[in-house]
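Incomplete set of chains, arranged as in the complex.
Here the chain labels run A and B in written order, and each chain numbers its own residues starting at 1.
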Amino acid sequence: MATNIWTRKHILSLADFILTEYETVLQTATSFREVLSRKTKKVPALQGQVVANLFFEPSTRTRSSFELAAKRLSADILNFAPGTSSLTKGETILDTAKTYLAMGANIMVIRHQHAGVPQMIAREMDRLNSGVSILNAGDGQHQHPSQALLDLFTLTSVLDSENPRLELLTGKKIAIVGDILHSRVARSNIYSLTAAGAEVHLAAPPTLLPKLFLDILEGKQKNRLFLHWQIEPALENADFVMTLRLQKERMTGNFIPSLREYHKYYGITRDRLKLCKPEVKVLHPGPTNRGVEITSDLMDDPNLSLISQQVTSGVAIRMALLYLISNQ
Amino acid sequence: MATNIWTRKHILSLADFILTEYETVLQTATSFREVLSRKTKKVPALQGQVVANLFFEPSTRTRSSFELAAKRLSADILNFAPGTSSLTKGETILDTAKTYLAMGANIMVIRHQHAGVPQMIAREMDRLNSGVSILNAGDGQHQHPSQALLDLFTLTSVLDSENPRLELLTGKKIAIVGDILHSRVARSNIYSLTAAGAEVHLAAPPTLLPKLFLDILEGKQKNRLFLHWQIEPALENADFVMTLRLQKERMTGNFIPSLREYHKYYGITRDRLKLCKPEVKVLHPGPTNRGVEITSDLMDDPNLSLISQQVTSGVAIRMALLYLISNQ
């Protein structure tokens, strides 16, 4: 695998990812996807190493995906359960991380409801010369790099399953529809997809799509990002449509009148998809609110929905990320 | 092992189990019991395969038993924790199962508080040609096949530990006492024990033993099932007595006047056991309410109680079930 050119110790954000890094991730994930198609799906790459899953914000889907990826690399896994933790005894987040460092963790996979926590832990691990790698598994509304990378792997694999690579997305139109404001998935995808040369069209109600989104990008990438407050111009001739989860539990600020209203104006339906290219495919990071972000029958249509492929890609991508940073 | 005749992909209910299936399960479990008596208790049978424990209804005992069985077959295990899950984010049960499918699960062990959920997931897995096997670990008040099979293994092993087989139970009288109405354990046992040729005598207060229980069986098996609203005729000359857990948390409908009253009329005591055969043995699926379903001293009497053997049988039976369906 093309790991000799990989030098990144932590994966915290895609904001400063460079093209060769994206390509290396895609190539390494392709190799691991091949491993996963074998009868015995394990490799000894991380034998004797400890992956600590510190999920301060609960998650089944992402934690299971990382756990399985780590198991298939033969790592030992420690799961940190916030509900039963020392945090309730007054310990700081950094002290929790340092405890897992002292136990012998080599990689920490961190999810937290506040933006910046994985970065803070990474800085501390570096200051201590610990050698520990940090992987951001979602921090607040900031970044979720492994999700955007599995989306990138899914999209490029649709276009060339043998050799998924960035250039396949050049000039493709990708619509991202939904709760952009609260979405770390959207933020990470905006970096990776525009870096690959795709045109990214964001569509959401004004309350969920502030203009400042244009400013997160610079130079060429900024020219590939477009904002829409109606869904139709975003869908028109789109090659791919990414819907986002409507984070009902975060809807404290009266951003939308009702779920029904949201579905009426921004839900993905078979009718709306007629605006897209005929071969359009739909993605959703899950978990889905059926009938809100997307109609139930679209979700289950194997000719349209890439949702299952996204989950499958997730294990291969996370194996690749754990593997790449474990060698730094 | 005699697995060449096994063709069942999912284990959902014992209602349609045939005699050779019971025999194959007993023989395979006997082989694994031998493995468990060795110093190194592991076999590589499921190496590289993923067993997902989807326990929508919490359980320590059954989940631990399945987890240990899977570990001893060298499988990788993913535990789904409902408390911290995507379900609270609005995801459907089927979508949760499909997520684990997409991650690469080969077998799903499913417990749910509602009857029919494992069946529903199995149908969906078949519809998708997924190749995934479903094992029902208890669905509502419907079925709990692995419990009834471990009971069958325990009973036949008492009679011939080297070669446990159905015919050993022919003509034996087995009393099942307690909260029949709410018991998926009783429902599953009624099928397996009458199939083996035993006479099954159910005893419970009328509120916990509706007459319709007779109708779940047909033909010869129906003739082997008897209902009693007093405990004495059920115990008379019984070879085995199975007590059931009084599901206090389900006692919402005023089925019994009080725990004390229940114990007085239906509790298993040393005195009551005098009605049975001298060599009678007592079973309980656990967890036990000591002093309610059974007196504390009986529970701890190794000459009478098979409760520990049931738990031990559970690991061997679950290894057998996982192994048999993994080859389909």
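The criterion applied here is as follows: a residue touches a chain if its C-beta (ideal position, glycine included) is under 8 Å from a C-beta of that chain, and two chains touch if they have at least 3 such contacts.
Values in this document were obtained by computation on a predicted structure and should not be read as measured data.
Chemist: Please state how many copies of the single repeated sequence make up the complete complex in this structure file, given that 2 appear here.
Modeler: 3
The rule is simple: only the chains that are shown with their structure count from here on.
Chemist: Could you tell me the distance, in whole angstrom, between the mean C-alpha positions of subunit A and subunit B?
Modeler: Subunit A and subunit B have C-alpha centres separated by 41 Å.
Chemist: Of all residues in subunit B, which touch subunit A in the complex?
Modeler: Going by the criterion above, the answer is residues 47-50, 76, 78, 80-81, 83-86, 88-92, 95-96, 98-104.
Chemist: Okay, in this complex, where on subunit A does subunit B touch?
Modeler: By the definition above, subunit A touches subunit B via 36, 38-42, 58-61, 64-65, 67-68, 71-72, 83, 245, 248-249, 286-290, 307-312, 314-315.
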